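Notes follow once the structure below has been shown.
Only one protein chain is missing from this complex, and each of the others stays in its spot.
Showing chain A:
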Amino acid sequence: MSYQSMEEAQLRCKKDGIPFWKAVQIEDVNERGVTLENSWKQMTGMWQSMLENLDAYEENLVSQSGMVGKDGGQMDAYRENEKPLCGDFMAKVMANALKMGCNNACMKRIVAAPTAGACGVLPAVLVTYYREYQVPEETMIEALYVAAGLGQIIANRAYLAGASGGCQAEIGSGSGMAAGAICHVRGGNSEVIANACAMALKNLMGLVCDPVAGLVEVPCVKRNVGGAVNALAAADMALAGITSKIPIDQVIDAMKDVGDKMDVTLRETGIGGVAGTPAGQAVAEKLGM
């Protein structure tokens, strides 16, 4: 049985004297009846797929609707030629989030994390950091366990699908997972991980799912940037010792409550939010949707 709360997982960590990622891996092994090696190998596959998928980005490819595709290349060019407001590292994070979002829209290979629409957040944070700071690969794979473990708690208490809980459940969860994961990479313990995830989730609470023409393109691709930048900000706060005044489990419960109250037009129906604007409607009409 996977962890129903962060509290439960943290108790396990304390009792057995193990880090959060290990507690997640042990539960995976119990749940699926596989070996530790087998589980690790599968997670390594996810990591390697993220690296390959990011490198497979083609800056001249556009989605079938024509709305997205070139954004990653544009951000790269801007970073190389100008001085980004957010600094060089953050500009790389943003470019990578855009690249993965565009890859997804252009029918290239991605790792759903936790969903296809939010596939850019985790690699934008983790792969960019890995390449910038030459961290051992094992640490990154441990970080993926952290991300998956947090995602599983969110799934157990709330949801991960935009159709169920709005974009807070997709990009919001992806951002919370990435925030916790990068804290692990920087040596944060399970308390720091929990605080980072809680703060990332709170910052994106209430985010609606409003895809123009029902496609995973607008505003989804750019929201991956929002999720990645937010994850790093939340992680930095947590690493600075700033705590979430609301415990993570209660934040997740609040997110579910907000999602339940969210009108159906704001839950992946392509009706409300930016999908419902005159410009959004015009796109839908042009595409015959």
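Heads up, the rule we're going with is that a contact is a pair of C-beta atoms (placed from the backbone, for glycine too) under 8 Å apart; a residue touches a chain by one contact, two chains touch by 3 or more; residues count from 1.
Rule of thumb we're sticking to: contacts and distances are computed from a predicted model.
Visitor: Write down which listed name, "L-serine deaminase", "RNA polymerase sigma factor", "CbtB-domain containing protein" or "ABC transporter permease", is the UniProt protein name of the chain that is not shown.
Guide: "L-serine deaminase"
Visitor: Which of A:10, A:65 or A:190 sits in contact with the chain that's absent?
Guide: That would be A:65, which touches the missing chain.
Visitor: So one chain is hidden, and I want to know which residue out of A:54, A:75 or A:110 touches that hidden chain in the complete assembly.
Guide: Reading the full complex, the residue touching the unseen chain is A:110.
Visitor: At which residues does chain A meet the chain that is not included here?
Guide: Residues in contact with the chain left out: 2, 24, 28, 31-32, 42-43, 45-46, 49, 63-65, 103-117, 119, 122, 144-145, 147-149, 151-152, 155-156, 160-161, 163, 213-217, 270, 287, 289.
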